[in-house]
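Below you will find the structure I want to go over with you.
Excluded from the complex is one protein chain; the other protein chains are retained at their positions.
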Amino acid sequence: MYSDIVMEHFKNPRNVGEIPDADGVGEVGNPACGDIMAFYIKVNGNILEDVKFKTFGCGAAIAVSSMVSEMAIGKTLEEAMQITNNSVIEALNGLPKKKHHCSNLGADALHRAIEDFRSKQQGRQMEKPVDGPEVCSCPVCDVNDPEEAPYCNTACGHSSPK
Amino acid sequence: MYSDIVMEHFKNPRNVGEIPDADGVGEVGNPACGDIMAFYIKVNGNILEDVKFKTFGCGAAIAVSSMVSEMAIGKTLEEAMQITNNSVIEALNGLPKKKHHCSNLGADALHRAIEDFRSKQQGRQMEKPVDGPEVCSCPVCDVNDPEEAPYCNTACGHSSPK
Amino acid sequence: MRIINMDHVAASPLLPQVVDAMMPFLTEKFGNPSSMHSLGEEVTETLDEARGKVAALINAKDHEIVFTSGGTESNNWALKGICQASRSRGNHLITSSVEHFSIMHAIKALEKQGVEVTRLPVDKYGIVDPDDVKRAITPRTVLVSVMHANNEIGSIQPIAEIGRIARELSIPFHTDAVATAGVIPVDVEALNADLLSLSANAFYGPLGSGALYVRKGVKIAPLLDGGIQEGGLRAGTENVLGIVGMSKAAEIAAVEMESRIAHLIPLRDRLIKEIPAAIEEVELVGHPTQRLPGNVSVVVRYVEGESMLLFLDMEGIKIASGSACISRSLKVSHVMLAMGIDAGTAQGSLLFTLGKDNADQDVDEVVRILPPVVQKLRDMSPLYKKTSKFKTIT
Partner (left out) sequence: MRIINMDHVAASPLLPQVVDAMMPFLTEKFGNPSSMHSLGEEVTETLDEARGKVAALINAKDHEIVFTSGGTESNNWALKGICQASRSRGNHLITSSVEHFSIMHAIKALEKQGVEVTRLPVDKYGIVDPDDVKRAITPRTVLVSVMHANNEIGSIQPIAEIGRIARELSIPFHTDAVATAGVIPVDVEALNADLLSLSANAFYGPLGSGALYVRKGVKIAPLLDGGIQEGGLRAGTENVLGIVGMSKAAEIAAVEMESRIAHLIPLRDRLIKEIPAAIEEVELVGHPTQRLPGNVSVVVRYVEGESMLLFLDMEGIKIASGSACISRSLKVSHVMLAMGIDAGTAQGSLLFTLGKDNADQDVDEVVRILPPVVQKLRDMSPLYKKTSKFKTIT
């Protein structure tokens, strides 16, 4: 199911942990959907000097977190904000479609940590981030499924009517 | 599907043919249901001296006709009227359930020929017999199925509602 | 005794390559494609490949193929699933009067629930007039379902044309291609089909395996609700063995189709010519040329199908018949009745469905064995006028 790179990062995740005196912290996800990611950053000038994470989640979530941390370290904040879901998926040599929502979380958590850092710098308290995806993704066509159906009701090619 | 006796009678049916100057003739069935049997009898005193038949129908219909003719020859008219569906089936060592309706025709045709003989004797014209079963039997539970369903709707253990 | 199987419509033997492909799934590859671990994954991969092979057979995209338990499920699902999904749009169905039981009786079940149905007539060859389809369409029509070819009489319908008419009016079009998919070219694009049923045994795959093609964008309700197998459209643990067999058979059918057809048509045409030449009062049923390459359907007057079939069976020749005695419904084929053949004549139905292993000598045998069988039964038949009135045959 997972590519070799994903499995490598899953088995040996880079940069796991917390940073006690982090300059920024970002957390996304909720346990109901199965994934929580917390990112910790250390900023030097405009550069991400250190990035660490803790992740509760599936294999993809762990690999994505690890890959995001590796991609981010040494980058400028602006560059790090450019890390997208797709670039992470690409760097991982692809993810199963139904796991795409996990990769969103990785970049999101990093971006939140950077926003947290910027807010602090501006002396503002970052508004409490809304909790990750309230609805979990459709495994079939990867759109949010607002309903209780076990499969996507809306955007897949074949859709099952209500 | 068929017993050895059925197959024997089917392969080598006894008493096939017509009797040109028959004392009684009985015909039942219709081509829509797949079976027509015509019985010809020659009566001597009270005894069925000769019985012949012609049958259009399935293997069971032919075997039943042949068996009925054999059972009838030499019997008194009263005895022949006692030949029942069940006694024919028994003599044939059983018939598949869905073929039971064929066996009804054999005894019926013989009985009609006898009635025809009796009517003629009494100088009456036998009333034109109603044509065989207007509805064909249920293959599953062997009751008449008045409707267009492909299976019995009424009396089987499991029944499928309208 | 050599067995001559000319009843391929009932069952065709599995290809040896199909059996080989299935073997690992009888033993070491026993996983469930829903499992997350390696036992499941190897099977998931196989199912993905299988989907591709079946899709390729009918020029569909992989995700448009949904595996089912056979043609009957595919047909029931197409009809009931579309009606269910289209309640707000309408409740009118158009179909033909020569469909397979799995269409005919599914539609009757829908009728009992208030769905309105137009059953199109057919001509003496059993063929629907596309203009009738056009005329039958109303603003409340939610589906047109006309079979691609009829298994009993062999006639091939003008499906591409019917599909075009439905497409122009944006009405989903379903075709029961159980008799054609894997047998003659079937292309969902060329046929303008939105839904298409197929069954594996038609092309030497296992019994009880089939698929429904559902064009991307077509809204259909599941018939089997439950887990998220088949993209949420058809729940239930997959019949992996059947799917693997079907897909291998599909792969081979795509390659061999042309040569199979070239082999079958001359055999078919020999029977069509030689049976009536050898037996009087025998007529071909269905269209003489617009027909399935292996299908020979005739009626033999004055005799009933089962009795002929039994004598042929004893001689090793395996065929079918649309007679009432043979049908488990004990009714004569509705297809022949719809074509205007009377019930009595239809009882004399014989259906030869040839397969790739039939040969010229099989045709020779049929033409040798059938005439005396028919004569023996005609001599016994009260309907056969030509026999000497007083002759007995014992």
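A, B and C are the chain letters, set down in written order, and residue numbers restart from 1 in every chain.
In this text, contacts are C-beta pairs under 8 Å (C-beta built on N, C-alpha and C of every residue); 3 or more make two chains touch, one makes a residue touch a chain.
Treat the numbers as computed from the prediction; the structure is a model and nothing was measured.
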Among C:Asn75, C:Gln157, C:Ser297 or C:Ser333, the residue in touch with the chain that has been omitted: C:Asn75
Selected from C:Gly52, C:Gly90, C:Pro185 or C:Gly236 as touching the chain missing from the view: C:Gly236
Full-complex contact with the absent chain, from C:Ser96, C:Thr180 or C:Ser199: C:Ser199
Positions on chain A contacted by the hidden chain, ascending: 10-18, 20, 27, 30-38, 52, 54-62, 98, 101-102, 136-139, 148-151, 162
Interface residues of chain C (partner: the chain not displayed): 3, 5, 7, 10-14, 19, 22, 26-28, 30-32, 34-40, 68-73, 75-76, 100-106, 108-109, 199, 201, 206-209, 221-228, 235-242, 306, 309-310, 312-313, 318-321, 326, 328-329
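Definition applied: only the chains that are shown with their structure count from here on.
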Top-ranked pair of chains - ranking by C-beta pairs in contact: B-C
Between chain A and chain B, centroid-to-centroid distance (C-alpha), Å: 81
Intercentroid distance (Cα basis), chain C paired with chain B, Å: 36
